[in-house]
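With one protein chain removed, the remaining protein chains of the complex are shown where they sit.
Think of it as A and B in the order they're written, each chain with its own count starting at 1.
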Amino acid sequence: MENKNTKGGKRNFLSIFYEELSKSSLTIIILSVISGFVMGGILVVLTSPEVYKAFGTSFVSGISTSWNIVAKTYSSLFLGAIGDPSKITAAFRSGDHALILKAITPFLESLVVTTPYLFTGVAVALGFRAGLFNIGAEGQVLVGAIAAGWAGWTFTGLSPWVHVPLAMLIGAFVGALWGFVPGFLKARTGAHEVITTIMMNYVAYYLIYYLISAPLRDPNEVTPKTPWVLESAHLFRFFPDPIRFHLGFFIAIAVAILAWFILFKTTWGYELRTVGLNPNASRYAGMNITVVTIAAMALSGAIAGMAGASEILGVTWRQSQALATGYGFDSIALALLAQNHPLGVILTALLFGFLRSGSRVMQLSAGTPVYIINILQAFIILFIAAPAIIRTIFRLKQPSAKEEVTSTISLSEKK
Amino acid sequence: MEPSTKTENGKTLFVDPSKLRQWLPGILFILVAIFIKFVLNKSIGTDALTTFATNINEKAIQIPNFVFNTRNALDLIAGLCAGIGLYQIIRGFKKKTSTIIALIGVLVVLGFLVWGASGSSISFTGMLAVMVIRSVPITIGALSGILCERAGIVNIAIEGMMISGAFAGAVIGSIFGLWAGILAAIVIGALLALVHAVLSIKYKVDQIISGTMINIFSTGLTSYLYIKFLQSSENQWLNESGFFKPYAIPFLSKIPVIGPIFFDHNLYIYAMYILVAVLSIALFKTRWGLRHRSVGEYPKAADTLGVNVFRTRYLACILSGMVAGFAGSYFSLGSVGRFEQTMTAGRGFIALAAMIFGNWNPVGALQAGMLFGFAESLTTKLSLLNFPIPAEVLLMLPYIITIIVLAGVVGRSRGPAASGTAYEKESL
Partner (left out) sequence: MPPILELKGITKRFPGVLANDHIDIKLEKGEILALLGENGAGKTTLMNILYGLYKPDEGEIFINGKKVEISSPIDAIRSGVGMVHQHFMLIPVFTVTENVMLGEEYTHHGGFLDRKKAADRIREISELYKLNVNPDDLVENLPVGLQQRVEIIKLLFRNADILIMDEPTAVLTPQEVDELFNILKTLVEKGKSIIFITHKLREVMECADRIEVIRLGKVVGSTIPAEASPEKLATMMVGREVDLKTEKKPCNICETVLTVEKLSVRDMLNRVAVKDVTFELSGGEILGIAGVQGNGQTELVRALTGLRTPISGKITLLGKDVSRSSSRRITELGTAHIPEDRQKDGLVLASPITENLVLNTYHRRPFSKGIILQRLAINENATELIKKFDIRTPGILTKVHYLSGGNQQKVIIAREFSRPIKLLIASQPTRGLDVGSIEYIHNRILEKRDQGCAVLLVSTELDEIMQLADRIAVMFRGNILTIVKANEVTKEDLGLLMAGITPSSHKEKPHTTKTEEIIT
């Protein structure tokens, strides 16, 4: 562990700082994200015909075209996510309300897109902490949405103070059911939850498909759609149309904080974590693994269900033919990046939400398909899961055994 | 996939659990028999006839259709179920239980078909032919899984490798021809598997995470490339590979009933048969197979005898990827002749269930693949028959069956003992 900068005695502050920084896992996380973007940029360049044409002319023009394309892609991503900084500052200076709102609309819209990620990220992280891979967030979101929507248009004459919580709870409950089944099967039969949750996704997908085409269909519509959710069940929007920023965001933050509290401050959380780290020891300690496994999957499903509920009650107010949302797989990357810590999830959900929101604009203005986001995620997971790669690339120091805080995802000691 | 650890909580038990486990299926079977006899049977007139059409095309020797009285057939099926149920309660089938459950499943389905087709005709032979076709990606996918897991690496990324193979096959196939397309698919599969291998073996990343990452990457990249390059109308030539036409094996394909079902398909089905045979022999009768399996069971033991664990695992992964890529190319080059997003529809995961159901055995995988293929072919047939169940619900069938299979089978079977753990060279 000798620092090369030592020259007979004191080490200077900078070298100590550099050493500590290179060992910390926060550094790894940030570098992973950056590296992910770099890889994404490389992909964009490689798949742009203009670049090849430019290289045909000259090397320099090739490089500059590449740079321009990447810059255009990422800047439109940025603009789509946060908005135009110059417009925003100008609007604030002018003090005109309408102008301000218009300028920060992209930012608020990104928060809207972040909201489901907050829920699903926490859901998946909780699952991981219990040693379970919940790949079924996708299906849980869908059924949570349809259930909450149903509650939203079926119960009439309720005050919003009753209707909204009721609908959210029903959404959570059905999501919990969707998580309960794989959890139960895992606990009692050992059926691997990776496969069962993915299967449940497909079941959910087709179930919604069916429900929307017939029993839950709005008779007044030509194409299959559900009825409108009643106003009393709408999640409160803070700003006038077309800004969609709604209460769900704060509910999600609250859920994340609650999850953190449960996980680290309560006996339930201690049991959940212990079962995830070492099921044998938890049995020895008298914990009921079956109950913990099932409860964890059900809770995870419930929170994912709330994501769906929040979407339908706060954003879309009805469900048309179910399209794959992609939240399910995204939240895996999200949770891993946050090292399965609910508070960390808040940060990573914001990152992914802003990326996703910005990517829509990016596809329109820069022509880069939104799926670049998935590729970014894949690289980020890669770098987070194998920090040694980042360390090699950036020539960072390996933390010593004694100093290492969990820097990799050590999901469990099972086996 | 790890078999379950039995839960050991101290609970008061009123009945000896092993007896319960024996009776429960038996009672279930008898209930099924009762259902068939009294619910299905009652709704049919005594004279109703069901026809199972036996000839799909003119190529094979023609034989007359199989016509029979619906009620008699249902009675027969109900009787068989009841008999099996009684045997299960009295003696129990023990090791053969999963085969018996599968058998009952088959009988139930047969019953529904007979009932549903009452008064009309159904091409059962046609259904079976479709079963064989549909089983291809699942069986070959399962073989890919077996190759990898038998050496100790879990391959969750079969789905991702398949969709990449489908894409590569379609595009390269459009530009350079079908055989080039297959080659491209195999290469892509191998490359993805190499990434998985390096992550799992060298960097000791959790194999499920590494596999999931490859899935995310593959779906993302194929969709990205599809939207960027294949959607515009002037680029359609990039996505028109066409597909392999069926080739009837001389003589064998003429056999009535059996011929059209098994021997009149395109290269992929025949490749499936060959791969199953080759893998069976290779795994259990050759030196390579012995070493391969030893690394998946107890890598330390193999290491002390000079077997190179790391090299074996790398090779296993890459072979697995090649097979998975090939399986993926089926979707485009063996079926519709083009690439569409999400055309694999989760078959990569169903393949894993087939692998478990088949007990990590190539022949078992073939049987399991046929089962899932049958479920899929059933789905199409039932919707044509105006079954009272909506089409979308039927589409769920393969996935629900997968769940049931996993739940029922995993506790009983044992996978390779060292599967899923990275190998550490440490002191003994």
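Methods note: a residue touches a chain if its C-beta (ideal position, glycine included) is under 8 Å from a C-beta of that chain, and two chains touch if they have at least 3 such contacts.
What you are looking at is a predicted structure, and each value in this text was computed from that prediction instead of being measured.
Q: Thinking of the complex as a whole, which visible chains are touched by the chain that is not shown?
A: Visible chains that the missing one touches: A, B.
Q: Among B:75, B:297 or B:340, which residue is in contact with the omitted chain in the full complex?
A: Answer from the full complex: B:297 touches the omitted chain.
Q: Tell me which residue among B:34, B:307 or B:391 touches the hidden chain in the full complex.
A: Of all options in B:34, B:307 or B:391, contact with the hidden chain holds for B:307.
Q: Using the touch definition up top, pick the residue from A:110, A:226 or A:274 that touches the left-out chain.
A: In the complete complex, the chain left out is touched by residue A:274.
Q: Which residue numbers on subunit A touch the omitted chain?
A: 264-270, 273-274, 277-278, 280-286, 401-402, 406, 410, 413
Q: Over the whole complex, note the residues of subunit B touching the chain we left out.
A: Against the missing chain, subunit B presents residues 6, 8-13, 18, 285-288, 290-291, 293-294, 297-298, 300-307, 414, 417, 425, 427-428.
The criterion applied here is as follows: only the chains that are shown with their structure count from here on.
Q: Would you kindly tell me how far, in whole Å, the mean C-alpha position of subunit B lies from that of subunit A?
A: Centre-to-centre distance between subunit A and subunit B: 32 Å.
Q: Okay, in this complex, where on subunit B does subunit A touch?
A: By the definition above, subunit B touches subunit A via 1-5, 7-9, 156, 199, 203, 205-206, 208-210, 212-217, 219-221, 223-225, 227-229, 342, 345-346, 349, 352-353, 390, 392-393, 395-396, 399-400, 402-403, 406-408, 410-411, 420-421.
Q: Please output the residues of subunit A touching subunit B within their complex, sorted ascending.
A: 43, 47, 133, 135, 181, 185, 187-192, 194-196, 198-203, 206-207, 209-210, 213-214, 279, 283, 288-290, 324, 329, 332-333, 336, 367-369, 371-375, 377-379, 381-382, 385-386, 388-389, 409, 411, 414-415
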